[in-house]
Structures are given as C-alpha cells and as structure tokens.
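Missing here: one protein chain of the complex. Every other protein chain is in place.
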Amino acid sequence: MNRFDRWFAHASRHVARHTSRRSFLTLLGASLAGVSGFPVLPVARAAEQRGSAAADPVQDPNHCEYWRNCGMDGFLCGCCGGSSTSCPPGTEMAKTTWIGTCRDPSDGRDYIIAYNDCCGMSTCNRCMCGRHEGDRPIYYPAKSNNVNWCASASTNVYHCTTTLLLGLSEPEPP
Amino acid sequence: MNRFDRWFAHASRHVARHTSRRSFLTLLGASLAGVSGFPVLPVARAAEQRGSAAADPVQDPNHCEYWRNCGMDGFLCGCCGGSSTSCPPGTEMAKTTWIGTCRDPSDGRDYIIAYNDCCGMSTCNRCMCGRHEGDRPIYYPAKSNNVNWCASASTNVYHCTTTLLLGLSEPEPP
Amino acid sequence: MPVRVGLGWCVMLLLGAGPVAAGDALHQEDIIGKVKRLPSAPAPHWIWVNDAALSSMPDGRAMLVDGDTGTVLGMLGTGYSFAALTHALVPRGEFYSAETYYSRHTRGARTDIVTIRDAETLAVRAEVPLPPKRASTIPRLNDAAITDDGRFMAVFNLTPATSLSIVDVEARRFVGEIGIPGCSLVFPAGPRALFSLCFNGEALVTELRDDGALARQYRVEKIFDAEGDFIADNGARHGDAWLFPSLDGNLYTLDFSSGVLKALPPWPLLAPEEVRAGWRMSGFQGVAAHDRRHELYFLVHQGTPDTYKDFGTEVWVYELAHRTAVRRIALRHPAVSIAVSADDDPMLGAVSMDTAELHLYGAVTGRHLRTVAEVGVTSTLLQFPWRDTPEKTSPER
Partner (left out) sequence: MPVRVGLGWCVMLLLGAGPVAAGDALHQEDIIGKVKRLPSAPAPHWIWVNDAALSSMPDGRAMLVDGDTGTVLGMLGTGYSFAALTHALVPRGEFYSAETYYSRHTRGARTDIVTIRDAETLAVRAEVPLPPKRASTIPRLNDAAITDDGRFMAVFNLTPATSLSIVDVEARRFVGEIGIPGCSLVFPAGPRALFSLCFNGEALVTELRDDGALARQYRVEKIFDAEGDFIADNGARHGDAWLFPSLDGNLYTLDFSSGVLKALPPWPLLAPEEVRAGWRMSGFQGVAAHDRRHELYFLVHQGTPDTYKDFGTEVWVYELAHRTAVRRIALRHPAVSIAVSADDDPMLGAVSMDTAELHLYGAVTGRHLRTVAEVGVTSTLLQFPWRDTPEKTSPER
C-alpha cells in the first residue's frame, strides 16, 4: 500500500463517518425548478405531491427528507422505476460509490449508506434530491458530488441514485 | 411522369401559390414558452428583445413577423449564427424544402419563398417562429410542417430554417 | 460490526456481499447490484409516455407509468427523433421501436434500427438494421405499425420519397422496402395488411405475403378532400376499422372487416352550433376508442381551422353504435395527446407537453384520478398497449 493508497483509505473511512454527500446535480435541480416555477423539467412539484405518501417524510424512501438521503445526490431511483435499494429495469448499478453516514431518528443510531448510481440510461429527471453537507471540490472525488459515479459502470451514463445500507457506522458493542 | 408525379407536381405548384407553411415546431415553441413563462428553453423573451432591432418587424429578418416568414417553421437561422438566407457555420442547407407564397407589404407583390432548413446540428432552440396558415397533416408532406425537411440533407438533424426568395409568384408582365 | 471499507479512494463494493447483522429487521444490510424487473403480466392501466425530447432530439425517451398508482415503472432511451413504441397485438413478451442514431449524436454515421426489448427487463433483445430512411416527424403513433398477426413491422420512410421498411420481427430480419408513392404513415389493417394515407385523399393498402414481400397494393379513392374537409393524420383503431376525425368535425371510417379496405360515409361529430363555436380536433393524437364500449374519445378545443393541431381542452365521448355524444370531460390542463385503456374499467390518459404532466381520468366517470408530474422533456404521445386481442366487431355504420 503506497502513500496514496493509504491516503485514500483514510479518506474513505473519514468520509464514511463524518460527512454526507451533496447532490451531483443539486444546482441543476435548483436551476430547473427554481426560477420559472414549473419549467420543462419540473422537479419541484412532484416532490410536493409525494409528501403525502408517508405520514413522516423522514421514513419515506421516495422523499428527499428520507433519513438515508442525508448524503443523496441526484434523482431518487424509487421515482424512476427502481426503489431506494434497486435500480430501474434496464439499468445497471455502479460498483463504486460515495458513502455517507446517516442517523435514523427512529433509533438514534448512525448507519453507513452507499449512494450507488444506476447507469446506462439518460438522466431520469424525476425526484431531484440534493443535500448539502460536507461536499468537497472535484479534486477530492470521494467527497465530491460533482463527479459522475457511473464512471465505474459499463457505461457512464447517469440515470438515478439508490441508498444502500451497509451497516452501523460503529462496531456493535460486544 | 406517372399519375403520382403529376399529382405531386400539381401539389407543389398549388402549394407555392396559395398557402404558407406552419411551423414544424410550433407546438414545441408554444409548449416551451407558454405556460411557465420562462422555462429552461426560453423562446418568448428573445423575440421581445429583438422587436426593437428594426423599426418595422415586418422588414426585420430576425423577427417572426418578417414578411418572408409567412410560412416559417422552426428556429430563425439569423438567431443561430446564420442569416435569413444562409446557414450557420458547420451546418448544411437542405436541398428540398417546403415553399410558401408571401406578400411583401412594401410593394404589395407576392413572392415565392423557400424555407430551406439547416441541418447537422441539434435544434438551435433560439427565435422559435411558427405561422399557421395552410398547414396539412403529415400524409401531405409538401404542406405539412410536422415533417422534418432535413430528410434531404446528409444528416436529418434539424437545426434552423432560412427564407430564400425564389422569385415572383406570378410571371412578370411582358 | 466493522465497516467494510475497501482500499482505494472509493469504496469498492463487491456484488453479493455476505449477510450482515446491523441490529433489527429495518436495518439489514442491503444487497448491492439489484436491478428491478417488471411483472410478467402487465396491468391494463400501464401506460407508455413517449418523449421526442424536441429541444434535445438525440435524447428520445419513453416512460412506463402505472396509471393506477401514478408510479413510474421504467424508462427507455430511444435515440434521435423518436416517435413511439410499436406493440404487437399478439404479445410475445417484447415490444418494438424504430430508432435512429448518429455516431456523434448530431453528426457522423447514421444507423436506423428496430430495437426489440424484453417486456420484463426492458433490456435490448435484438436490433434489426434498417435502411437509414426512417421518417423524422413531429411524432405520430403511426410512424410505424405492426401487422395484426404480430409478424411484420412496417416503418414509414421519408427521404423525401415515401416507402415502408418491412421487418420480420420474429426472424429479426429486414425483409425489404415497399414504395408508397404519394402516401405516408402506416396503419395496420388485418393479419398481413397495412394502409397509408395519401395527399390526394386516397388510402393505399399494402398487403404482404407470408415472407413479408409485397403481395399487392391497391388504392381506395376519394375518401376525403385534402383541400377541404381533410382528415387527421392520426386515428382510433376500433375493431376492424380506423376512425379519423376531420377538420370540420366529421368522422371518417376506414373499414377492413371484409378483408378489403373501404371508406364508409362520414358522419358529423359536431352539431352545427358546435361548429359555429369553433370546436375542433386537436393535438398529435386526438382520438381514441374503446372497443367493447363502442366509444370514441375526441380531443377538442375551440379555434380556427389552422389550429387543428393545437392542444385540446376537452374530451368528448361518443357512443359509436348510435352516433351519439354521451359525455364531455373537461381536462385539467390542455393536452397534446390522449389514450384510453382497453379494459372494462377504462382509464383516459391525457399528456401535456408544456408541463410534462400525465393526467389520468376515469374514462367513464370523467373524474380526474391523478396527475403524474415529470414525465419527460417534451412528452408527445401516449399508449395503453395492453389491449385485449381485437374483437372481430364490425364498425358501426
């Protein structure tokens, strides 16, 4: 393991524990939904409508406020034909990903969440969700939401993003 | 010349003299500019601004009200890097076209105008202009604005449309 | 348990990672790499929204929506100048799409294909190369069609000479090209027959042999007056007939129940006062029919003749057997296209290109059921493809 590998391994662990990921497309979402109210690609309205799907949006996987979305980037796959943990038909899940640490308020514990992108189809353009903590510039890819993580899939065409639970962020007490 | 050729020749002449062409993309323009005021692809605002370019929009080639645009479809090439009679750099002019008959109010005479599309680049998306007289369904291509006339270019990718003057619509008096 | 963080600056996650104990059932470790499949039995209210993406035409799309829940089930990428999907009435667990691609998206080498996709995985099963002549139009459902036996797909070409490319979808093979001079578009009209509409008011019938080659062509003359009360370039399939509304609000019927296409006398959909009030046909796909209910759905708005493709504001419903208007449905938002599901509790879909919204109504009750937002870039056409096998009903006359 050379120095860069060590740096990167450190970065990954640090990142997993202390940050969440801001949307790859946050500013796109802002730009599309923001000024004109309801433009060609309407990202704002759908989110409103889905608000009623679950009593508590923090526990609704198709809602941006879902607890696992603390580091979400881009379009929620549950709005695109997949779910919060699976890709839509005809797409492929990226093997590398950014990971974040999210707290589930129902038990107050922190979990490691992997934001695996689904790839191979043009942008879903539904349920844009961007959360803003801990983002870093592109020269720090493991912490940057402005990198397209479909780089690791067989095509790098970005479609939507899942939220996979990997485990607790700290070892269980013995 | 078989019966179909005769029909078509008749149609072309008829069309040239008696109708004008409605925009290939009229409803696109309407949809993009219409409801949300100023969406991602803003077609309405630019037209307003250009209104001031010439005292009389009927004599301003970059204005939808320009007299030669009586049968215009799509995006005005003068807003895309070309002019009302030339294609933008890097595009190719289609060889076949719909033709319309437009009256120049400055002399009160009718001229035949060819609406040659410029092809080989994605939609210009500037200066959408659609005029509505005489359009027919797609089964009548010579009169239909819903056909992409780049079919006759080396790629059928539609970019914008010119307005070429071919001559008077009636023979000059001897 | 410890976090499984791999080496390298990104976390490499292996597919099929082992089970985990993260506490309770709600916090089980997820499996990485899962991709959804669609149920093998589609529901009658599943509806495709076709999106030509007119402001970025290389990025054509289609989106499958469950009309009963408003959920999006999946999407497709369908290339440059996409029109619509082609669904065989005889289901084969797959569907078809005539598509155009450029090697450099907006330039370079052109490739036209029929793409055959699996109906459960939405994956591409096969591609059948076509001559690069496919018509580029503002989308119409009948830019392509499949014969009623599900065997041959016909793709409308315009170069600007017009022809049909015939594809044997079973053999995954391009069969050949058949000229349709003076005519355009393609409508299925029996097991091995198709027809096209012609600028001079005729229809041209193309019949195929068992190998897909041309058996014969014949014309049906003087159906309508292209300079007068011309018919729409989009119609409603109803049993063994196609129904086309006209500029002045009449309904033209092209019947092929006898095995030969013939035009029945048109009849008025609009009362004289409705004509005077400017009610008119609308949109890119402005009619739909429900076979068992013998109903016609007619998208209308008020406007001059030149507005005949403008968005529609209401859907008027007719009982075809008695030629009576039975109800009107005021749309929430103007629509460019409509469709009606084939089941006994039919749903009416109306798509708004300007807001990228799909509006769903009870076709019988007229009640607005739900709106599905974000259904595309410039969504243009709707399809409820999972219709029943067409009944051999005769058209009303």
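Annotations for the structure displayed:
To keep things simple, chains are lettered A, B and C as they appear, and every chain counts its residues starting from 1.
Simple rule for what comes next: contacts are C-beta pairs under 8 Å (C-beta built on N, C-alpha and C of every residue); 3 or more make two chains touch, one makes a residue touch a chain.
All of these numbers come straight from a predicted model, not from anything done at the bench.
Here the chain not displayed is in touch, across the complete complex, with A, B, C. Touching the missing chain, out of A:M72, A:M93, A:C129 or A:A142, is residue A:A142. The chain not shown here touches chain B at positions 1, 5, 7-9, 11-13, 16, 38, 40-43, 45-46, 49, 79-83, 85-93, 95-99, 104, 106-107, 109, 111-112, 114, 116, 118, 121-122, 124-127, 141-142, 152, 159, 164-169, 171-172. Where chain A meets the chain that is not shown, the touching residues are 4, 7-8, 11, 14, 22, 24-28, 30-32, 34-36, 40-41, 96, 120-123, 125, 132-144, 146-152, 155-158.
Taking the whole complex into account, chain C touches the unshown chain at residues 9-10, 53, 55-59, 77, 79-80, 99, 101-108, 111, 124, 160, 182, 199, 377.
The criterion applied here is as follows: only the chains that are shown with their structure count from here on.
Rounded to a whole number, the gap between the C-alpha centres of chain A and chain B is 45 angstrom.
Chain A and chain C have CA centres that are 34 Å apart. Remark: chain B and chain C have CA centroids separated by 28 Å (rounded to whole angstrom).
Of all residues in chain B, those touching 2 or more other chains are 31-32, 35-36, 40-41, listed in ascending order. Within chain C, the positions touching two or more other chains are listed as 55, 355, 378.
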